[in-house]
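Left out: one protein chain. Kept in place: all the others.
First chain written, first letter: the chains are A, B and C, and each begins at residue 1.
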Amino acid sequence: MSKSKETPAAKANAPEPSYLTAKSGLMSWLVTVDHKRIGLMYLAATLFFFLVAGLLAIALRTELYTPTQDFMSAATYNKVFTLHGAIMVFLFIIPSVPAALGNFILPLMLGAKDVAFPKLNLLSFYIYCIAAVMLVTTLFLGSLDTGWTFYTPYSKSTGTAVIMATMGAFVAGFSSILTGVNFVVTVHKMRAPGMTWNRMPLMIWAIYATALIQVMATPVLAITLFLLIIERTLNIGIFDPALGGDPVLYQHFFWFYSHPAVYIMILPGFGIISELVTVHSRKHIFGYRAIALSSVAIAVISFIVWGHHMFVSGQSELAGIVFSFLTFAVAVPTAIKVFSWVATLYGGSIRFNTPMWYALVFLWTFTVGGLTGVYLGTLSVDVHLHDTYFVVAHFHYVMVGGTVVAFIGGLFHWWPKMFGRMFNETAGKISALLVFIGFNTTFMTQFFLGHQGMPRRYYAYLPEYEVMHQVSTIGSWILMVGLFTVLGTLLHAIKYGAKAPSNPWGAVSLDWQTASPPIEHNFHDTIHVTGSPYDFPEIDKSGAHH
Amino acid sequence: MSSTSAHDDEERPWFLAHHFDTVGQQVSAAKLGMWLFCCTEVLMFSGLFLAYFIIRTLYPEMVLGASEELNKTAGGVNTIVLLTSSFTMALGVRAAQTNNQKALERNLLITIACAFIFMIVKYFEYTAKIEHGLLPGNWYAAAEHGYMLPKYSRVFFGVYFTMTGLHGVHVLVGIGVLSWIFIRARRREFNSENYVAVENAGLYWHIVDLVWIFLFPLLYLVK
Amino acid sequence: MSLVYLNGKPVDHPHENHHHVSPVWQFTAVFAALVTLTILTYLVSYAGLGSASLPVAMAVAMVKASLVIAFFMHLFYEDRVYAFMFLSCFIFVAIFFTFVLFDMHTSAEMNEEAGIHYKRAVEDSAEQADTNRAFDAPAPAKAGH
Partner (left out) sequence: MINFSMMFHGQLGMLGVPPEKLGTPPMSDSPWQLLPSASNHAASLDNLYVFLTAVCGVSFVVVIGAMVWFMYKYKYKSDKDRTSPLTHNGKLEFGWSAIPAVFLMVFFVWGEVGFVNMSSPPADAIDIRVTGEKWKWTIEYPGRSMASTIEVEGGEVAPYLIVPLGQPVRLTMTSKDVIHSFYIPAFRVKKDVVPGRYSTVWFTAIEEGTFPVFCTEYCGDEHSSMLAVVKVVKPEEYKAAVEAATVLEQGASETAEQFGEKVFKTFACNSCHTVDGSAKVGPSFKGVVGRTENLADGSSIVVDENYIRESIYQPNAKVVAGFTPQMPTFAGQINDEQMNALIAYMKTLK
């Protein structure tokens, strides 16, 4: 696509140090405004919380190995699943792809020197840290047992640290808003010369759509949590039925943000997959325009489907019917994406590198996740499946099988760019296999549990569900081993990996047109873009195909 | 096709950040960012407005009865005060655009003064409410102060204090932002090429005004 | 420098930020209109328009808001992207309001059809009945020791 036209003067320059070595010392990291370093700091923080929340999940699954109470009391179980959810959602998934990976590669892909507001970028990282500290502090204030959704009136009456937790989520929301504003402006204003909207990599489209949702939806979460806090402290009576309020309204307020938030979590994953399937099959993406526009379409439609979380909540049946209809409308752009990715493989030259294995795992798991979403959007079927393990399995297929798998694939894909080191391919492939097997064993069984009526958030259950719970628990241990293999492989690469070339995968997008790791200001020269980011040299232009 | 190298010895104005190529790019980025921030403010307040409409739907008579207790004249005066401050703010931006240093400082000062007047009027309103026990939530004590208000009136005062309180916080933040802009203006940092900070502070201030334009009739006036 | 790009597109005239300076009389006129409308709403509130008062007040507030946005905030003269972004957020607000209020109204209606009332309403009317009874009957026996 693009050719970096180096001026003679630039060529004469001695090789510039990379962003990792340009400055040294702890302070050079703490006060950096370099998007790459901020991205890495986000990465370290989000992976830490992924580890914490992941271990909590393993504890939950282990408790569920038998139908009766094992090593956790009911109260402890409730606190652990709440923390698992809250940390995963607010501290891991929402910032993972956009803030960690996105921060690193967005300006690189755009051919920009940095994001539009570098200081704001650093500020949003520190706001995120404050939020993380607040959420962790709840552990010392009696923890939290409301579930990550903070439903009223339970969250109003429980004795746990609801205020600290909601303030943490509130602050995390600000971090998310600032990142969103920053990215929208960056995409609008910082594109390299010649990078028209139609020449943007699909990863950028996905991050752009995500950032739009962050800007438009998160303020509503902020005000919802604010109202919850004053409701709990002052009893003003908006959500509390005893004082004249209505608890179902809280659900409306909450899901108006939190449904779009689901797409904050998954859209960047879509972007990563679009990059992975093209680069590793050396094929132009199939249906560029459809994928790009469907990202924006999903972003907009995601705002009008929140009621499908409330089909049995006491929302009016008429509203339920409208929301069900709109929910099916959001399924179409999602289906288009999956078909387009599979079609991209057609006629390619598929290299089974580790990132590609993760992309293929994603296609499997996300297809399952998407199709089971259709069950839940169907009104009468949802009445049966709502708040059962079917829902648990569905959103884990989308969030873990979708976002996390894409995120890991993206990490493997961009790791050579981030650290200038290649990882061990064999270990990477083994990790993909373990994740695939472990994940499907854990969550496929939960679909069966759900359609057999097993409700969510039960620490003890009827004996008839025991066998499937045991299979699921064993799967979760395999998944854990797989994820630790991922971590080990990546960390090993930083220290012992072979030196990576600037473009190990033969990609065309701008992020690969600079050194690995990149120099501090990304590019020596302003890059001029003249074509598509998917115009691989391997593509046969002679007309021999067809 | 040639390229512009970052290492060219172009004339870069002092206020142009390293990662932008032109002043125009920097200015339009800053403005777009500010507009997006305005969007988030609108959406955030929309939640409170929705809460208001909901209690109005649930208890129409209660809202009408309870809103009678608010001081319409104080609200009206405050509306005029805020509109005036918006007007002078717009003139201030214009003064920066036209290099009119004196007018810029003067208009900023008037704007800040109006913000203070707004808060003072608010203070008297709140004091009156406190005296009558018309307070949000736990502190609501209308009956003890001899007020026979409709049932659930405390919900109305909860929403009233939340809305005006959050708006008041925005006014206070606005005072801070405008004072900072005023100090920078005194240092003669702004001119017809570099005034985007004034403009963005202005956008923020207009949003504060905008919210009040809706708050006033809904809380104070509507029967 | 043969080709200059703006927002990714080649442009002939690289002067991106043309400053539009509005005349003072325009600001003054807008201000006058805003004050007039405020006084108008204030006076109308005493007129007692009944059920029309909310739509009228909202309409006037929207006119005022539009004036502020278009002229004070200068949106009328800006890049259309800003207008698109800012106005689209009102679409989301409208979605939010419409669906929630739609749910409230329809569930009230459907419950009424099915003969179900808000529990609160039932309790309130029971309370009301109790109070009425208390007024009808002689004061209940309640004496000291």
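We take it that contacts are C-beta pairs under 8 Å (C-beta built on N, C-alpha and C of every residue); 3 or more make two chains touch, one makes a residue touch a chain.
Quantities reported herein were computed from a predicted structural model and do not represent experimental measurements.
Though it is not drawn, the left-out chain touches A, C in the full complex. Here the missing chain is touched by one residue of A:P17, A:G142 or A:P241, and it is A:P241. Listed by residue number, the positions of chain A touching the unshown chain are 67-68, 74-75, 78, 145, 147, 151, 153-154, 157-158, 241-242, 245-248, 281-290, 311-314, 317, 320-321, 324-325, 328, 331-332, 335-336, 338-340, 342-343, 345-352, 360, 363-364, 367-368, 371-372, 374-375, 377-384, 386-388, 445, 448-449, 451-453, 455-464, 468, 536, 538-546. For chain C, the residues touching the absent chain in the complete assembly are 110-111, 114-120, 122, 126, 140-145.
Here is the rule we use: only the chains that are shown with their structure count from here on.
In terms of their C-alpha centroids, the spacing between chain A and chain B amounts to 34 Å. Centre-to-centre spacing of chain B and chain C amounts to 16 Å, using the average Cα coordinate of each chain. Shared contact sites, meaning residues of chain B that touch two or more other chains, fall at 1-2, 4, 25, 28, 32, 36, 39, 43, 46-47, 50, 54, 58, 151.
The residues of chain C that reach two or more other chains are 3, 81, 88-89, 92, 96, 100, 104, listed in rising order. By the touch criterion given at the top, residues 3, 5, 7-10, 81, 88-89, 92, 95-96, 99-100, 102-104, 106-107, 109-110, 119-120 of chain C touch chain A in their complex.
Only residues 188-189, 191-197, 199, 216-217, 220, 241, 244, 248-249, 252, 256, 303-304, 306-307, 314-319, 322-323, 528-529 of chain A touch chain C when the two sit together in their complex.
Of all residues in chain A, only 5, 7, 9-10, 112-118, 120, 177, 180-182, 184-185, 188-190, 215-220, 222-224, 226-227, 230, 233-238, 243-246, 249, 253, 521, 523-528, 530 touch chain B in the complex they form.
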